[in-house]
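The structure under discussion appears below in the form of structure tokens.
The complex appears here without one of its protein chains, the remainder shown in place.
The first chain written gets the first letter, and so on, giving A and B; residue counts start at 1 in each chain.
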Amino acid sequence: MGDFDFGVIERSLGYLFREGMTFTLTLTGIAAAGGIFFGTLLAMMRLSSHKWLSLPATAYVNLMRSIPLLLVIFWFYFLVPYIGAWVTGSSQPIKVGAFTSSVVTFMLFEAAYYSEIMRAGIQSIARGQVWAGLALGLNYWQSMKEVVLPQAFRNMVPILLTQTIILFQDTSLVYVLSITDFLGAASKIAQRDGRLIEMYTFAALVYFVVSYVLSQLVKRLQLRIAIIR
Amino acid sequence: MSQFVTRSLLALLALGIAATVSAQELTGTLKKIKDSGTITIGHRDSSIPFSYYDQDQKVVGYAMDICMKVVDAVKATLKMPNLKVALNPVTSATRIPLIANGTIDLECGSTTNNLDREKQVGFTNTYFVTANRYVVKKASNVKTLADLKGKTVVSTAGTTNIKWLTEENGKQNMGMSIIPAKDHAEAFLMVETGRAAAFFMDDILLSSLVASAKTPGDYVIGSEAYSVEPYAAMMPKDDAEFRKVVDTATANLYKSGEIHTIYAKWFLKPIPPKGINLNLPESPQLKKALANPTSSGDPAVYQ
Partner (left out) sequence: MNYNWNWGIFWEMSADGRHTWFMTLIMGLGWTLATAFCAGVIALILGSFIGVVRTMPVRWAVRLGNAYVELFRNIPLLVQLFIWFFVLPEVLPDSLGDAIKAMNPPWASFVPAVLGLGLFTAARVAEQVRAGIQALARGQGMAGTALGLTLAQTYRSVLLPMAFRIIMPPLTSETMNLIKNTSVALTIGLIELTAAARSMQEFTFQVFEAFTAATVIYIVVNLIVVNLMRWLERRIAVPGFIGPAVGGGGH
């Protein structure tokens, strides 16, 4: 296999990016937005003093953090149609496409990780600050909103973004379902044309460039908005 | 997660009740297709020439052509000329659960119909008959199964072939190490790059993979056939209404003789992506199965 043909990359660029990368980025974007939304809910539930709110949330987060993403991907791909039937009250498993299924999977899986980041972010603000707020005559929610959350948020944002870069990399795992994400597209061409070396090296390079550039941007952002304590 | 299991259990219980209530009108898959305005077809990555990607990454193949005829029949039945066709890639390992959970309505690839699988899914009339064999490199001097004792071999995960191989390996105490590959192309690469001594698969798929390889002359397909594998499109189980449409469409296609034109297009003429010609006339078993369409999963029917 000494003969390399890097022309295969050039010939398939359109397919790799128009289909593959579009799928990867859309999946990352929607799953991140949804994951942060559900993650916030979970974090709030976990910090609640009501046991019936905090216990299920804790159980969910611990469950998701105990099992491999790959297993979760398989679980959801086969299970989501049944869940969909349950939610909509349909008599049959409902049709959920590969894309929707992946979105649901990553959203619910990442929500557990996002919620941990947020919980840590909120807890990192010294309790005294809430008390200080109370002493100033603010009520609990006001001191949360005016004092704690703005600081917590500034600390959290870089970590949330870093987690999103990890999510971007993790979406490559949908490869196991033969879905045409960026890696899926690369591997389909690689296997059809017997050009594994060229395609996998190129895929590695693209993932590296995207993740590296984004992580550098996050670092800059972190320096700008961090609160020095 | 167990919470979800309970929920889906409940949903399935509800399903049993609901199914008995709504008898009239359309039910099952046809209703789902009508409501969504879309029929979802499961296709393969590298089941040449049944269902695979051509040079423009479009899904093409013998099974795809047959399924498009079925889609036409579904359009006519539902009076929906603008029915959309969605394509969902599947692997040997995901196809059966995806039919069962309703993600795909029809699977068009290289799926063997057998009695074991008929407990999980439905099959329409057989469109190809093949056999389980192995491919090896000529240079390896493997002549019989016994020569593979203690060697590393590969097969595609979720196929009847890997099942047969695993069972034989145990029964005959062969001591082979079996690698499960994600799809046929990946499995063939294992042999091409020297990671595995043999790839066990249906002979038609092996021939097409060899023909599209960089150096087809390097490979040889074993002379022994280990099983009879009738291929058919897969659909949800126990859905009489949908089944009737699919079975009628395929039976008409076979009996009218139109199937022979489609067959010739994929097996007797150059096919994409590389313009190879498989040059494989219809076998006597296939002729018989096409003349008298059958959806039987019993290999004896095809002898």
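Operating definition for what follows: contacts are C-beta pairs under 8 Å (C-beta built on N, C-alpha and C of every residue); 3 or more make two chains touch, one makes a residue touch a chain.
As the structure is a prediction and not an experimental result, all values here were calculated from the model.
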Full-complex contact with the absent chain, from B:Ala100, B:Ala225, B:Ile276 or B:Val301: B:Ala100
Hidden partner chain, touching residue among A:Phe17, A:Phe74, A:Phe99 or A:Phe153: A:Phe74
Residue among B:Leu78, B:Ile179 or B:Ile276 touching the omitted chain: B:Ile179
Positions on chain A contacted by the hidden chain, ascending: 1, 63, 65-71, 74-75, 78-79, 93, 113, 116-117, 120, 159, 162-163, 165-166, 169-170, 172-173, 175-176, 183, 187, 196-197, 200-201, 203-204, 207-208, 211-212, 215
Sites on chain B contacted by the missing partner chain, in the whole complex: 1-2, 5, 8, 12, 15-16, 92-93, 96-97, 100-102, 117, 119-120, 152, 157-158, 162-163, 166-167, 169-171, 177, 179-182, 193-195, 236-238
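Just so it is clear, only the chains that are shown with their structure count from here on.
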Contacting residues of chain B [partner chain A, same complex]: 1, 4, 7-8, 10-12, 14-15, 18-19, 22, 28, 32, 36, 38, 40, 45-46, 52-53, 57, 86, 88-91, 94, 97-98, 100-103, 105, 182-183, 185-186, 189, 192-193, 213-214, 273
Chain B partner contacts - residues on chain A that touch it in the complex: 1, 12, 15, 19, 63, 67, 75, 77-83, 85-86, 89, 91-98, 101, 176-180, 185, 188-189, 191-192, 194, 196
